[in-house]
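As you look at this complex, bear in mind that one protein chain is not there, while each of the others sits in place.
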Amino acid sequence: MIKVLFFAQIRDQLATSELRMPSSENHNIEMLLSNLKARDSHWQTVLSKTNLLVAVNQTISNENSALQSGDEVAFFPPVTGG
Amino acid sequence: MIKVLFFAQIRDQLATSELRMPSSENHNIEMLLSNLKARDSHWQTVLSKTNLLVAVNQTISNENSALQSGDEVAFFPPVTGG
Amino acid sequence: MIKVQTTDFNLQAEHDKLREKSSVGAVVTFSGLVRDINQGKEVSSLTLEHYPGMTEKSLTKIVEQAKSRWNIIDCTVIHRIGELKLSDQIVFVGIASLHRQDAFAACEFIMDYLKTEAPFWKKESTTDNESYWVDAREGDLKALNKWSK
Partner (left out) sequence: MIKVQTTDFNLQAEHDKLREKSSVGAVVTFSGLVRDINQGKEVSSLTLEHYPGMTEKSLTKIVEQAKSRWNIIDCTVIHRIGELKLSDQIVFVGIASLHRQDAFAACEFIMDYLKTEAPFWKKESTTDNESYWVDAREGDLKALNKWSK
């Protein structure tokens, strides 16, 4: 399984902070995103934002990053701390 | 009269922190320096250092600065505060 | 030392830890505060969310990068999370070094990277009870350019 986290606006808009996805159907971030967007048109819209950031195992990654069972993926907007 | 002050190494080396010079014989810094150097060979040496700084009425000045009665002149080495 | 905490911090106490080594000649600190006006709105309070685990990891990486570029004797980064009021201290970066140039550069570098890479998000509440997520500032991304020179 792959653990998927959402933060800030993305979590609010999806009303979801965490879910699990099967690793067998999500070999990389691109596949995972495409499966998440397929849930419904709202998920499609929220996860299509151009400034969406993704981290794999707590390190900033991109669409090509490979995934395997046990990985933690997080989607979030540009950071605004400090 | 012109009030002349010495600070830090310059004061220590001249063993003088303050003296007065007649304004009539010291129309600018160049004349004042030359009159002070004329005191003896030690004053000549100490006041000939290339990095000697001079302030007139508490503002950094140079050899050409004009002087008049009541002015405060200070000689000191490069500053080392902070 | 890197800390993510809800509690406030004291500058003199943090400064005293930074100057413990007697070789320290310069300490530069940055502190970020909750401002009254942001994005044209009157702010009354702020909630700071973060991504536990990744926060510490990214701050550690930023501090390591700074240490590889400048001569740093000691470094402290504190970032608060949770609810904060107007003028509250949000973030502290303190750098101790032999000379001031290293401390100034490293402190500004860490803040520039923290602002764009550390996973914190601000939600502001206004005086008329509106609440919204703060947008990232364009200027913060541009600020990174000076470090690639």
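Observations, loosely collected:
For clarity, chains are labelled A, B and C in written order, and residue numbers in each chain start from 1.
Note that in this section a residue touches a chain if its C-beta (ideal position, glycine included) is under 8 Å from a C-beta of that chain, and two chains touch if they have at least 3 such contacts.
If you're wondering where the values come from, they're calculated on a predicted model, not measured in any experiment.
Taking every chain of the complex into account, the chain not shown here touches B, C.
Checked against the full complex, the candidates C:2, C:24 or C:144 give a single residue touching the omitted chain, namely C:24.
Mapped onto chain B, the interface with the missing chain covers residues 5, 7-9, 12, 51, 55, 58-60, 74, 76-82. On the side of chain C, the interface with the absent chain consists of residues 10-13, 15, 19-20, 22-33, 35-37, 86-87, 98-101, 103-104, 107-108, 111, 139, 143, using the contact rule stated above.
Just so it is clear, only the chains that are shown with their structure count from here on.
Using mean Cα coordinates as chain centres, the one most removed from chain B is A.
A straight line joining the Cα centres of chain A and chain B is 73 Å long.
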